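Input: a single structure, listed below in structure tokens.
One chain of protein is taken out of this complex; the other chains stay put.
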Amino acid sequence: MVDPRSHWQSESFKRRLRRRNASERRFRFFGVAAVLVAGAALSLLLVSVLSNGLGAAYRTEFALDVEFDPEILGIETPPPGEAVEILASADFGAILRTSLMRRFPEAEGRSEIRELTALLSRGASAELADRLRAKPALLGQRARIWIPTSDDVNFLLKSRESDSGANPSTRLSDRQVGWVDALMDEDRVANRFNSRFFTAGDSREPELAGIGGALIGTALTLLVTLAVSFPLGVSAAIYLEEFAPDNRWTRLLEVNINNLAAVPSIVFGLLGLAVFLGLFGMPRSAPVVGGLTLALMTLPVIIIASRASIAAVPFWIRESARGLGASPVQVVAHQVLPIAMPGIVTGTLLGLARAMGETAPLLMIGMVAFIVDVPTNFADASSALPVQIFLWADSPERGFVEKVSGAILVLLALLAILNGAAIMLRQRFEQRW
Amino acid sequence: MRSNQLSIAVLALASVALWAGHASARDQIRIVGSSTVYPFSTVVAEEFGRSTSFKTPIVESTGTGGGLKLFCAGAGLDTPDIANASRRIKSSEIELCQKNGVSKIIEVEIGYDGIAIARSKESNSIDLTLKQIFLALAREVPTPSGEFVANPNITWKDVDPSLPDIKIEVLGPPPTSGTRDAFNELAMEGGCKTFPEIEALEKTDKTTYKRICQSIREDGAYVEAGENDNLIVQKLVANPSALGIFGFSFLDQNRDRIRGSLVNGVESDFDNIASGKYPVSRPLFFYVKGEHIGTIPGISEYVNEFIGEKAIGDYGYLADRGLIPAPSDERKLIRADVNAGKVVKLAAEN
Partner (left out) sequence: MTNAIAPTNSAHAIPGSSARAGRGSIKMSARAVNVHYGATHAVKDAVLDISINEVTALIGPSGCGKSTLLRCFNRMNDDIVGCRVTGDIRLDGEPINDSEMDVVELRARVGMVFQKPYPFPKSIEENIAYGPRIHGLAKKGMELDAIVERSLQRAGLWDEVRDRLGSPANSLSGGQQQRLCIARALAVDPEVILMDEPCSALDPIATAKVEELIDELRGGYAIAIVTHNLQQAARISQKTAFFHMGQLIEYGPTSEIFTNPKVQKTNDYITGRYG
């Protein structure tokens, strides 16, 4: 018989031990490496989105001395105390043009004046009208007002920053660059915070475009999704888990629900198109249709998460409640559901987060569209945040590059809030233990 | 608790049912169709919304074929009012429209689109002929003996000794893109036809002709860079030796970074595309559903905004976005036709 002591001291045992320790170290190294790679990828994404996207909420503006001439505008000066009535035909463009021409009298001839006004955003006159509407006292006055520029000016400034001023590449002519320089010498050019980015709807001018419409569209859509998929999903899960007989049909149903969760989202878009638009004749591009379509997509996710969560409730909870004389529905409603709720809520929010990032199903029901007006109800035409990102990423104007990153930042922030809410709700429910 | 949830579900379903009868009143123009026309259509829509009291139209980018299918689905108010198209409507589509009760289709030509071949500004441009483009990118090329072999050209010098000794590397759109269709038709087929023996094939063996002329090589020389033209521009900047193929408006917006190649010795600029000198260009259209004029508010006003000199004129705002204006006589003709309410006719086509 081998002496165990000599066995522990034998060469072969020590060799095996070394091998075991080495493989242990190797495994840990791979684990750490995997975490590092994932972390690096994530921080790379964040850094690139952050560096591009923070500029999205800023735009370049000129400070111009604007004279609100009632004659050019065709507006009568109202008696004191009455509101100014601004006609749609009021030519605010002319006011901006005269303001620029006064500052740069050297610009002569049609094409030069065109070049001069091209420095301003196409939406400048509309914003000027808003300004007058908000402050009627300006009528007949001359005021220094910040006016958004075209995104070419923005790019000129940006490329100067990055190339340290040497030979900036720009679409502006030398004359236009000269004018911008002149204004800069007078401190009349600045990058200013642009609240429109958070409130306005879509626009083809980057300096006017905003995610407001898309945000509200996403909110309305997700509300419908939640209101439909949560009660339906949880009820279905409760029935399947607690009441349905275990037979061939329920098993078939179960397999189908699991399959449904893996179906590509575009299929739900087709379903939504056929059922909600085709059969029910609901309006195209409406958040209610988007929400219902995404609810179809989210339903299996919620059912699966809820079933798993309900199944994980210990058997003895049900036994104890039944032993006290609780009816089956009381057992579920009073004891099982409260315990399963954190898991159900987490599953629901994950499903909603997935729905929030979808564009494919919305494509089929017309929510991938150029929509300027901010939606105000569930039947208004509206887009959604990921749709807005997709549309902007496809736009030729360069100014949309940073808008895309900005919108992605907002989407990421929303996802963080949603997941934070999941964690908070979870803890809230679990305190009852 | 469970009964609460059930009642919510029932409410939701009930509201769905209520919406069934809700689709009638619409006060917003709906536009679908080509992704090439989308950038122009949206700018006009926004301008229209800004300068009139009508609501801003909703524009969806569905592709020309998809858009016309929706457009021709019926004359009801749940169908779009306008379809954008990067090609003329096909007779089969007119038939579909008529079958579904859409008979007053008004065609509006808005200008031209050019397909640019461009390279980073950091390197010299490579100027090409259509024949050279075909020889560089076709899957099969003809040999002097008249046979077709898999494209053996590796560098531009292999294509033509006058071209530089650089590897052929072209970034372009995938087959699902409208730009690719137009490129196949205008550039590839145009180059293909310069071989008399292939042109003869068009009459005798149409399938072979199509296969030879419109197949792009798949051995890595042509890289499908995705539908997003911005991405192609970015890749060109990152890789100065490559060439890229994309819509003219993207070249126009990025002239500080990339430079267009001459094709058949013609530069891709507004004038040459508008006059038809630049060979890789095509007209763009939109189609209006006559049945909806007067029912949906603002359609005529929108069309007038679009065909006004302010938009599609030589110095119109669409020119700033890369639309190539039609010659001014042609524009006058377009306006006259629209004002006369001229309707697309089936027989006139064939």
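Quick notes on this structure:
Labels A and B are assigned to the chains in the order they are written; within every chain, residues are numbered from 1.
Methods note: a contact is a pair of C-beta atoms (placed from the backbone, for glycine too) under 8 Å apart; a residue touches a chain by one contact, two chains touch by 3 or more.
A quick note: this is a predicted structure, and the numbers were derived from the prediction, not measured.
Across the whole complex, the hidden chain's contacts among the shown chains comprise A. Here one chain is not drawn; of A:T60, A:S306, A:Q335 or A:S405, the residue touching it is A:Q335.
Of the candidate positions A:A321, A:I344 or A:V410, contact with the unshown chain belongs to A:A321. Counting over the whole complex, chain A has residues 246, 314, 316-327, 330, 334-335, 338-339, 432-433 touching the chain that is not drawn.
By definition in this document, only the chains that are shown with their structure count from here on.
Note on chain placement: the centre of chain A and the centre of chain B lie 29 Å apart, centres being C-alpha means. Within the complex formed with chain A, the chain B residues making contact are 1-2, 5-6, 8-9, 12, 15-17, 19-23, 26, 28, 30, 35, 38-39, 41-43, 45-47, 49-53, 55-56, 58-61, 78, 121, 227-230, 247, 249-250, 252-257, 315, 317, 320-322.
Touching chain B in their complex are the following residues of chain A: 88, 114, 118, 122-123, 126, 159, 169-171, 203-205, 227-228, 230-232, 234-235, 238, 276-277, 280-285, 288, 292, 329, 332-333, 337, 366, 368-373, 379, 381, 391, 393-398, 401.
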